[in-house]
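One chain of protein is taken out of this complex; the other chains stay put.
Chain IDs A and B follow the sequence of writing; residue 1 opens each chain.
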Amino acid sequence: MEKEKIEKIVNKHRNEKSAILAILHEVQAEDNQLNTESLRYIAQLLDVPYANVYGLVTFYSAFSTDKKGKTLVRACDGISCHISGAEEVVEALKSKLNIEIGQTTWDEAFGLEKVRCLGLCSISPNVSFNDKTYSNLNKEKILEILQKVMGDSK
Amino acid sequence: MKIKNRKDLDKVKDDGMKSLFPKSPQISISMSTCGLALGADHLFQKLTEEKEKTGVKIALRQTGCSGFCNLEPILIVRLPGKPGLLYTNVTVKKTLKILHDIQQKKITTEGLLCTINSPASIDTPDIGLNDVPDYNQAYPFKHQHRILLKNCGIIDPLSVPEYVAMEGYSALYKALCQMRPEDVIKEVVESGLRGRGGAWFPTGFKWDMASKSSGDEKFVICNADEGDPGAYKDRTIMEGNPFKLFEGIVLAGYAIGSHHGIIYLREEYHHTFEFLNTAIEFAKQYGLLGKNILGSEFNFSLNIVRGGGSYVCGEETALMDSLEGEVGDPRLRPPFPIEKGLWARPTIVNNVETLSNVPLIIQNGGKWFANIGTEKAKGTKILSVVGNVKHPGLYEVPLGTNLKQVIFEMAGGPFNGKSIKAVQVGSPFGTFIPADKLDVTLDPESLKKMGSMIGSGVIVVLDQDTCIVDILHHLLTFFVEESCGKCVPCREGVSRMEELMIEIYNGRATINDLNLLNELGETARDFSLCALGGGAPAPILNGIKDFKKDFEAHIKTGKCLLPSK
Partner (left out) sequence: MMVQLTINDKEIEAPESSTILDVARKHGIDIPTLCYHEALEPFGVCRLCIVEVGGSLRKGIRISCIQNVMNGLIVNTESKRVLRNRQFLFELLLARSPDSNKLIDLAAKHGVYESRFYEGDTDDNCVRCGLCVRVCRDKIGAFALCFAHRGYDRMVTTDFESLSEYCIGCGTCAQICPTGAIRMKDDGEERIIYTKNGVVAKFKLETCDLCGIPYAPRKYLDFVIKNSDESMAVTVARDLCPTCARRTGAINLVGSMTT
């Protein structure tokens, strides 16, 4: 991400060290990743050692130093979703996208993650595609939704 | 307008009543995370298009989550002179029919679950609605004691007037005008309220200690991390009645002498984050946050910080580290947060549900609250009943209610005529209670005897087709994924438990391995630094004891036990 954009985000949070989580969220949302250059620059602006920033980014599940797919597919793996058949839904996603959990498709269009939990436990299984969530899923429904999302993104 | 006095508050209440009993037709659609996941935004769009096309005079509004997400999308129709009408599982077709019927001055009966008569009953009830139960008598809301969830799914969650019409902010007004901070604490102590996030710590005692801690700056942290899988009650409160939570937070600040509140919100709740920020802006506009709240001398600011995706950050000291821009490593205690918390200042950390109880306690009195529940467990608890039941959802009941009653009478029991195999109560750390031991009351003492706890109120029902070994393995992967890795017993011990569980599942283990699993569990239970490592072994070790047959099947054959007929 360009230095000016990072500066703008950091300035918005008054260059406060404690706002680093919010800063990382915003930079990642815009850039789809938190690459080394961006993280080093954020560390410099906040006067925080690089090692601290790296420790943060690798500790929290929400952050990734790798490029996340343009559409991040998050399959809920909470106990309720697990009981209702989340595994079948996840296998369908893995098979159709041809990637494993934690990976991104070769064209960077899709990334696949497991998450616990989305807080929709009475309408499980649940999967979100970026900010759009779908519920009461099964193998057929998720493939239909994936087809539509793939079509829409072309 | 900023509410500065009683007169202003009454004016806003009037506005709210007009909104809840409008002079012209109004349709509200539930647009929380759950509603949106089931297509509510699409419905709203279609309604808007139809309204523009036909020119029909109808207001389109939103409501929040009711806790029964499987009834979503929920649609409420408000017609002049009639109680609210609540429809469930609406589709585009059903919605357009309802709209059409409204134009024809008819009432649609298909999908009509109940009427909504609160906050005030209609004087001349409609004969045509005689057979339709009121909300409080309708399934699944009946049998419950919905005091916290009262407005969720009924009012527009972003409407301050509607909340005030439902007695909102009368507690804060009373506190700021008529009570001293110590009086507020006294009521909370008298109520017997205890932490609803899992710790079960006496709230009034915590506030009392914090109010006495020295320091010119103190903090109120609302723990909205809601990490327990199966739990979503906090999301429902935040998306269904956020102002109730804000009122509770400000009351907490007033009680302990803090002017800064932070809501630490679960990273996965994207929609809730945007939504709460909007609600805060509305609260500020009405003078309910910021300077001179409700015209008093008391100032209080509130902001929201998103977590980074880490279950351990639901633990209060890890949460504070996270707010300070660090990783979520639980701290050694002492010192305790009430003395040295956020940035070494006195801090209270309370759960969403705990804080939301406070306006009710101040409004009705601590004694009133203490009359609900049992002698040692006061008030209601929101239970999140999920898994193999006919009617999963949020059931708010007095503490001390029987677990069997909740599962069978309220949630309808298992579907397809199956029997229950086990129920996990409280949290991921709760023991899986076998089917023949479900006759237990939901209070801490009774549950402790079963290796369970009230926790966050999650109730996971597993039917006869469930493999306990699979479930326990799944649970262990959760603990391993979420461990911070700081201390040896949890990092090494719980991970090795998961390795062994995989061997057991795949038929590559022996009985000796079960003994080793026990040793690992005991070490993690007794010596972990925090409750994650300390609590993780209990459901596993108890599960091995109570579901021997499941384990024997896997050890001998590598396959699940056949479902019992």
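We take it that contacts are C-beta pairs under 8 Å (C-beta built on N, C-alpha and C of every residue); 3 or more make two chains touch, one makes a residue touch a chain.
Given the structure is predicted, the values throughout are model-derived calculations rather than measurements.
**Student:** Relative to the complete complex, which of the depicted chains are touched by the chain excluded from display?
**Tutor:** Its contacts among the visible chains are A, B.
**Student:** Per the definition of touch given earlier, which of B:Cys484, B:Met501, B:Ile540 or B:Leu561 contacts the omitted chain?
**Tutor:** Candidates B:Cys484, B:Met501, B:Ile540 or B:Leu561; residue touching the omitted chain: B:Cys484.
**Student:** Identify the residues of subunit B touching the omitted chain, counting contacts across the whole complex.
**Tutor:** Residues 310, 312, 327, 332, 480-489, 491-493, 495-496, 499, 516, 519, 523, 526-527, 529 of subunit B touch the chain that is not shown.
**Student:** So that we can see where the missing chain sits, which residues of subunit A does it touch?
**Tutor:** These residues touch the chain not displayed: 36, 39, 43, 49-55, 58-59, 65.
Criterion: only the chains that are shown with their structure count from here on.
**Student:** Centroid of subunit A to centroid of subunit B, CA atoms only: how many Å?
**Tutor:** 25
**Student:** Can you check the complex and tell me which residues of subunit B touch subunit A?
**Tutor:** Residue list for subunit B touching subunit A: 33-34, 36-38, 68-70, 72, 226-227, 229-232, 235, 266-271, 305-311, 322-328, 343, 384, 386-388, 392-393, 424, 428, 460, 462, 466, 471, 474-475, 478, 481, 484.
**Student:** Mind listing the subunit A positions that touch subunit B in their complex?
**Tutor:** Interface residues on the subunit A side: 17-22, 24-25, 48, 52, 55-56, 59-63, 74, 78-80, 82-83, 115-124, 126, 131-136.
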